[in-house]
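Just one protein chain is left out here, and the rest sit where they should.
Letters A, B and C mark the chains in the order given here, with residues in each chain numbered from 1 onward.
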């Protein structure tokens, strides 16, 4: 998971502070590092990057003083590539046609093959990210304009990519032909914005014009916006269902669907499919909140915030190591004894990945005197790793891959455990089945037949 | 507002990491700086202090390596004294009887008189905090033991103080005779803890033994806990009602009352006293959440999280300057259009201080298409500044002091505005009126007759 | 050893950059830390301090922007007190009469007694330096003006102190009644300067007006300079002879004597008293350079720079730990093989303290093929520790205290070893014997009879 944001002022106004604010709104998509890039008046690429949360990695006041009317930004939650500073995006390069900077959300699945191909033709890679292959694919087409080289480079890639690209005098946005990750276009006065999620457009006061089509390339320059297409025709689409379940912010729209409403639907359908009697419905804060409210509404059982989250820490799933993750859970959850002691609780969470968080929470509720703890999960069991941009663990580490529901219920110590079905997931999202990726639940990955390795640069 | 925490292991085990975790749980009481202090094996005071949030100001891993079986800590939200590093607590000093370190929550109202008295007798102050007078009062009684000097020093003070004090081989906790600020004693195995709020005892896995009485001094050493009294007999008590309304965490107990339940009661009584028809009840996240849930439950109107809070920023009220505060509001609230457009909303918040936040929120909801915005406040109008530890603005800046309800409703742009009454506040808290301070609502400050300025050291 | 510098503009011009440059010129007197202090327009003391060399500890560009027409500075080479940042000078305090900042060169020999006295009267010390007693002595005389309190405080001290003191609207310079350490007054246009050595006056383009008399206090304000006296009448003076031998820069004047010329005389007298035949005279760079040139001139033996010093390291004697000191020697000396192989060398150095440096240098010259190495020392054997501001080791560590000349010659591996006599030292300096301190050579410390411990504040 990562987030990208870009801004282009057709009136030449400075946009870097708005890129900062956009990244701030996308913070939930990546807490490991953040960076911005722009091309200055003398055609030099400038980047500012840092480790950690946006407000630590970047200095808002400093950015506010920089005169750049086109800029891109990135928040990173490491997927491909290690976590060194060389891998912090945006990646940037000067090649013979000029400066390029790229911010990328997703995971290019044929990156290692492309990299090998390019290295055998003289390319020297600076980073270990999959994103860098795009820069070298462009550089190896010196006879084409930057834009033609970019379009042709994207044609050669397979997997997930939502991109913001800064070229001289232009901002380019692109979304892979399969539509794995969201990407939206917004506008306020003279400024066009591109953003991984619509919530960041709200923050900067922009209206969302529309979401990019899968396979669409938008070129923004002083003349306005132009739409091109990546010349690849996939058999179906693969919009990530986990964006609705967990990643995206509830105040975002994806494929025209309100994430808040989808999440509430998930809770309601869960209440129908996996009902439960109890004294109250509560949730893993904050990931299960909206689904829990849906569950309560559908079931008629009262909703209580029985577990308070320390607001000064980040999300569990997003922390890098197991040890810190466990400490993280301990530091961030505080149950309210009066609401728990002697009660039968229905606890709604969005998913069980490794199982650690759930086990720890059940333990905590038992320590505080809960008589029963019914776990209800607002998505199907996660049994398969994701290869398209979500940093899931290996199959062996996935709780639902190594244990069936009964065993897993025992493992986490719950009184009962209930999941949403795959069909209910699709129905709650409200999109056709052939447009949604459910690979992490179903194992149905993008077909190999669609792979194309020949790289005729 | 500030938070204090202390730990003492009678078995000589290291406690600094637990003090860190305790401060982490008290983070909501102060985000400006944090510090810890202990007395090392060679009787030297050691302090580690830093600016900003606990995890930035202090290094948990470093603290975990330090061998100190008694330590205190502090999170600071500047009240008296400026914000320089010299004013970051705990304050520490070596005087002729040995080392002393103090962490203080509250505001000593006769500090400037005491300081003048001491300076005229040769004292050199290092900081501009009111807390430092305690150190010098002790040093000017060199003929007494440290503990006697401390007790006698506290006798000379007026106003609010909940203290954690590290002496050689001892940890001392003290609460002012009026009981302005909370302070609790906990225990787990061989370790005694003192904490501004019980939620921090939960975090470190300790049981709360009891809260300190107003005027009580606890001395913790290898023999266990001993209770002394500050020899001052006030006419009544002044437990801060704003702790229930806003400051304390919902999972804390204060004077035996669950803050969560008090807050839910506030919402219910508000629904009775200031009813309202609307499509849904929502709240200013997160300060109004529990009261809003109470309002919804009492009124039968559904509760929706129509405004999402960016979880990576702190609380509005706690930021230092007006400009950053406005930016802060802008960056942290994202309304969900689908829940707002064309709806009549009842918005519950805990209080209106300057009015800026409310006005901005109403504006935001109107921008998103709300047809009506009914503001409901779960406490009486704040009309008077606090002199006992809460950093309220001057009277002129208090919205409810400069405008009546009708004018204020217009100023913030709401359709209607309703407050809780003072009587309902007392009833919701459930304590006798003569034990609760409501000075910020009523102007009933601690009586001057109780003041005693003569300092016979 | 330390260095102090102060500047006062009677026309209100900013002087901090000049204080920086003055400290830069005094860098040889202390490399451990540096600091400046001034009193701002609102009567607050401001200090900037840092560890290491002046250009690392302080930021010249930043100082140049500060509007302060009176300021003091200090370079520190730790003597009394540890090396923490709390001990970096200038020390500063606000007491009931206002702000005071002090920079001190020397060592107050009755400091611990005075400190005990003050602590028993309520004083809380912030640092472990001897200098801080001056601040508290002043604060304990609240009935006197700052200047009267300062003069009376100095009367109570014994030992070495050359001071620069910043008071509101005044700069005060003071030198102890025994005259241990130098202190000079300079002027350029509207600015008066005080400096440990005259070389720093040269750097800022000032003319030296005169050196302070032992026991003299100069008060500089907008009216000009006024001279007072510390009311103590010592039996004799104790100007440190080691300033001439090693510490002071050759381009300084002390008691009207050119350090360069004194050092050349030391070499000439050494050539007469401890003659030697050899192929060339060389020196320990750079401490023995001028004496070696004098030795060569007197003896007629050619002078060669046979050992090149790496110009990017500091002085041996001034590094803090033994291990770093040895590394330091290794890193900074590079012999020139062509000038050494098969030659008989006369090597002049200023002194032998621990013997480590000399032994290592003789070894190095032997490695490079020297046939004979004759060590000649331009001062008498250092047999006694200094209690007046020079950081000599304990008696046990002093090479000349634990071994006679024959044994020491063997220990350092030299072919022969010759010292200057005490009489020749006095003669080369050219001052009467009763004005010069030779305690480190002779053990003749300041008499106890002159001690006065009663502190009638």
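Rule of thumb we're sticking to: a residue touches a chain if its C-beta (ideal position, glycine included) is under 8 Å from a C-beta of that chain, and two chains touch if they have at least 3 such contacts.
None of these values were measured; they are calculated from a predicted model.
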{"item": "Neighbouring shown chains of the undisplayed chain, as defined at the top", "value": "A, C"}
{"item": "Chain not shown: contacting residue from A:40, A:67, A:119 or A:148", "value": "A:119"}
{"item": "Touch with the omitted chain, as defined above, among A:95, A:387 or A:445", "value": "A:95"}
{"item": "Identified contact with the non-displayed chain, of A:23, A:139, A:333 or A:436", "value": "A:139"}
{"item": "Footprint left on chain A by the chain that the document does not show", "value": "93-96, 116, 118-126, 135-136, 139-140, 142"}
{"item": "Where the unshown chain meets chain C, residue by residue", "value": "21, 24-25, 27-28, 53-56, 199, 202-203, 249-251, 258, 260-261, 286, 289-290, 293, 297, 302-305, 308, 310-312, 314-315, 330-331, 334-339"}
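Assume only the chains that are shown with their structure count from here on.
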{"item": "Contact graph of the chains (line, ring, star, complete, other)", "value": "line"}
{"item": "Mean-CA-position distance for chain C and chain A (Å)", "value": "64"}
{"item": "Cα-centroid distance, chain B relative to chain C, in whole angstrom", "value": "52"}
{"item": "Interchain centroid distance [CA atoms averaged], chain A/chain B, Å", "value": "37"}
{"item": "Chain A: positions in contact with at least two other chains", "value": "none"}
